[in-house]
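This report refers to the structure that appears directly beneath it.
All protein chains but one are shown at their positions in the complex.
Here the chain labels run A, B and C in written order, and each chain numbers its own residues starting at 1.
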Amino acid sequence: MKIGAMLGDVFRSLFRRPATRQYPSERKAAPQRLRGKLHWDAEKCTGCQLCVKDCPAQAIEVVMMDKADKRFAMRYHLDRCTYCAQCVVSCRPGALSMSSDEWELAATSKEPFTVYYGDEADVERLMVGLAEANADGAQEE
Amino acid sequence: MSEILALLFFPGGLFVLAGGMAYEWADRKLVARLQNRVGPRWFQPLADTVKLLAKEEVIPSGVNAFLFLGLPVVALAGALTAAIYVPLAGLNPIYSFPGDLIVTLYLLSLLTLCTGLAGANTANTFSLVGATRTLTQLFSYEAPFLLALLGPALAAGSWQINQINAYAHDHWLLLTQPVGFVVALIGLMGKLELPPFDAPEAETEIVAGALTEYSGRGLALFRLGRNVELMIGLTLVASFYLGGLGNPLEFFAKTLALLLGLSFLQSLMARLRIDQTVGLWWRYGALLVLAQWLALILIGGLAR
Amino acid sequence: MDTDTVLKTAGDLLAIWTVETSAPEPNRLDVVIEAGYLLPAVRALDEARWGYLAGITGLDLGAEAGQLEVLYHFCSGAAVVTLRVRLPRDSAVVLSICDVLPAASFYERELREMLGVEVVGLPHQDHLFLPDDWPNGVYPLRKDAALE
Partner (left out) sequence: MTERVVMADKREKFIIPIGPQHPALKEPGHFEFTVDDEIVTDAAVRLGYVHRGIEKATESRNWIQNLYLLERICGICSHTHAMAYCLGVEKLGGVTVPPRAQAIRSLVAELERIHSHLLWLGVAAHEAGFDTLFMYSWRDRETVMDVLEGLTGNRVNYSANLLGGVKFDINGDQGDTIRRGLDFLEERTRYYLDVVTSDAVFLQRTRGIGLTTIEQAERLGLVGPTARASGVARDLRIDAPYAAYGDIPVKIVLDSAGDLEARFVVRIKELFESYRIIRHILDHLPEGELQTKMPRRIKAGETISRVEAPRGELFYFIKSNGTDTPERIKARTPTMCNMASVAVLAVGHQLADMPMILAGIDPCFSCNDRSVVIRQGEEGGAWTWERLRQYGIDFYRRQS
């Protein structure tokens, strides 16, 4: 039994820098294995949809743009993603990967949370189609 | 004229309020550093106060509104009034009369009493339990604290604060009355409800204790009152036990040294339950101080 | 004692009430009993100090089968004995085993709320998990419970 058993620690702390890391002015390097933003390689994708099926958060949509050409575009919802990397494992051709340094993904508006991957023209078509679908939906309501 | 200035600005009034906040900051910063944290920036207490003053004061239903609004004012007024009798910044007190020590001590208790009444005034169960604990604690530390501060008075043969201060200047009472010093310091912690005596406001049990229902101005005034009391308490203990306060430099050095001691004590202990607090004060605090009194009187009598 | 012996002991203890047994896995023994014999069966395990109640699972076998099944899992080391009680879906009533095993209280309350099994003799009949304004007669874990 003693009083003030933590005296040693407490006293030493007087002469020691606080352990608090003052993010964001002070940053630690992200670990190599960190699971950040998902990236998609259009060249490798075979459109098998396994990632879409396995995604626990419905964050991925792979859309067929050209059947003959086997060309796809991808819409990825950052805000739904749980960063579990199951899609990366499920993807047999290795078209998906997770960035280890893009992890500060907060934004003040919703737009940056929907990410489009693929050919520029395809993405445009996808976005136009989406805008029309939204307009229709709004009219129905 | 100069008296009014002294009352309103320096060393009374504004100086006490600003000083109180500065001491609160110093206390929080020190505890934070002892816990290896960064702690608040220097303007945090001021920012808190300004924010609280600007906020809506919610008067809960089922309370006596007059009491609810009046108690914080009385509490702060009591603390500020007590400030005029103590040698703040090492200067002579603004007012002084024989027996002002007793008046000061009772004025200092006003804050605790008001806190307790404020808790009892609201219909919140946490407040009620908090109020009960606040008042229970008041009755447990008050007598030993009083006795501990009367020890120097006895030695100096005066009940007037500036005379005791002058006497203490030549006599380091810390050396002759060590028990009194410890009891006074720990009594101050009880008065300010600092850990380990923070059962009346134990957040993990009763949220914020007696002041749970307080917001806005009322809370700001109570907090200011407590800050002022921290400063006055430190001044009293430093002036009585640490060789008196003769000039501002002495004042700051001695009170800050005391504050460092307080922050060590705060960070080294777990919270005591209210029954343990009461037991500690009556079983040890009061008895030890009384024993020391007895010793002082006997030695004084023999020496004569 | 190895797992097989432990399981055999339990099988013997429960033999009189057993309707049917199966061993789906090496460390498990499933014993089907009538709902009316649940209490004596549990008491027999308790009195023999065989293991501890590890949980109660409620299963909805669907509208066609018209049955609910309540599984009382008892564990002793690696061995798991499951008492299986089948109940009619529209009037599922089972006796509380709280008197024998107080630890069952939370499991039975969960069973009552989630599957609508009436547990007779359960000391607390108020909601443990579901909100106070939860509609009567809606049991979320039944297969036909429609939740938005």
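Keep in mind that, in the parts below, contacts are C-beta pairs under 8 Å (C-beta built on N, C-alpha and C of every residue); 3 or more make two chains touch, one makes a residue touch a chain.
None of these values were measured; they are calculated from a predicted model.
Enquirer: Report, in label order, the displayed chains that the undisplayed chain touches.
Expert: A, B, C
Enquirer: Among C:40, C:77 or C:121, choose the residue that contacts the chain missing from this document, as touch is defined above.
Expert: Candidates C:40, C:77 or C:121; residue touching the omitted chain: C:77.
Enquirer: Which residue, C:7, C:38, C:53 or C:119, contacts the hidden chain when the whole complex is considered?
Expert: C:53
Enquirer: Of B:22, B:143 or B:207, which sits in contact with the chain we cannot see?
Expert: Checking the options B:22, B:143 or B:207, the one contacting the hidden chain is B:207.
Enquirer: If the hidden chain were put back, which residues of subunit C would touch it?
Expert: Residues 24-25, 27-28, 52-55, 57-60, 71, 73, 75, 77-78, 80, 82, 101-107, 110, 114, 127-134, 140-141, 143, 145, 147 of subunit C touch the chain that is not shown.
Enquirer: For review purposes, identify every residue of subunit B that touches the missing chain, sorted by number.
Expert: 34-37, 64, 120-121, 123, 125-126, 128-129, 195-196, 198-199, 202-207, 267-276
Enquirer: Residue by residue, what part of subunit A touches the chain that was omitted?
Expert: Residues touching the hidden chain, for subunit A, are 1-6, 9-10, 19, 31-35, 53-57, 82-86, 89-90, 100.
We take it that only the chains that are shown with their structure count from here on.
Enquirer: Name the graph shape formed by the protein chains and their touching pairs; answer line, ring, star, complete or other.
Expert: other
Enquirer: In terms of Cα-based centroids, which chain occupies the most central position?
Expert: B
Enquirer: Taking each chain's centre as the mean of its CA atoms, how far is subunit A from subunit C in angstrom?
Expert: Here the centre of subunit C sits 43 Å away from the centre of subunit A.
Enquirer: Centroid from C-alpha atoms only, then distance subunit A to subunit B, rounded to Å. What do you get?
Expert: Roughly 54 Å, centre to centre.
Enquirer: Rounded to a whole Å, what is the gap between the Cα centroids of subunit B and subunit C?
Expert: Using C-alpha averages as centres, the distance is 61 Å.
Enquirer: Could you list the positions in subunit C whose residues touch two or more of the other chains?
Expert: Residue numbers touching two or more other chains: none in subunit C.
Enquirer: In the complex, go through subunit A and note every residue touching subunit B.
Expert: Per the touch definition, subunit A meets subunit B at residues 3-7, 9-11, 13-14, 16, 18-20, 22.
Enquirer: What part of subunit B is in contact with subunit A in the complex they form?
Expert: Residue list for subunit B touching subunit A: 32-39, 264, 267-269.
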